[in-house]
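One protein chain is absent from this view; the other protein chains keep their places.
For chain A:
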Amino acid sequence: MTGDLEKTYCFKSENKFIVKSGCKKRMWRSLKQILAADRALPWPDDAVLYYSINAPPTFKPTKKYSDISGLPAPYMDRHSKLYYSNAEEFATVRNLPMDITAGYLQLRGASTIVG
């Protein structure tokens, strides 16, 4: 039905990976799966692979910045766990709705699934 409508090009005889709509789609491995499969193989010692050139973890202490303004933040609100830099910001932080505080935490990668 829709197959007729799909474009055909003279420079190729048939589609290689494109499946007709309605047919079963091929599942493509994600990069993570590809790397996991690569890891399982017995590579020679000198092989440089995708996962072996990841940047090292940072060894410097991470600096804290106010979540709402970006200023250096010496304080943390114990309630929402947001960083803030001064009293004025603290008042703002305290009045932020839950979804916004959660958004800021998620942006900083500080949101945990457990409490």
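The working rule: a contact is a pair of C-beta atoms (placed from the backbone, for glycine too) under 8 Å apart; a residue touches a chain by one contact, two chains touch by 3 or more; residues count from 1.
Here is the rule we go by: contacts and distances are computed from a predicted model.
K.L.:
Going by UniProt, what is the name of the one chain that was not included in the view, given "Metastasis-associated protein MTA3", "AAA+ ATPase domain-containing protein", "Queuine tRNA-ribosyltransferase catalytic subunit 1" or "Actin-related protein 5"?
P.N.:
Its record in UniProt gives the absent chain the protein name "Actin-related protein 5".
K.L.:
Kindly note down the residues of chain A that lie in touch with the hidden chain.
P.N.:
Interface with the chain not displayed, on the chain A side: 1-2, 5, 7, 9-13, 15-19, 21, 25-26, 28-32, 34-35, 37-38, 40-44, 46-50, 52-60, 62-63, 65, 68-72, 85-86, 100, 103-104, 106-110.
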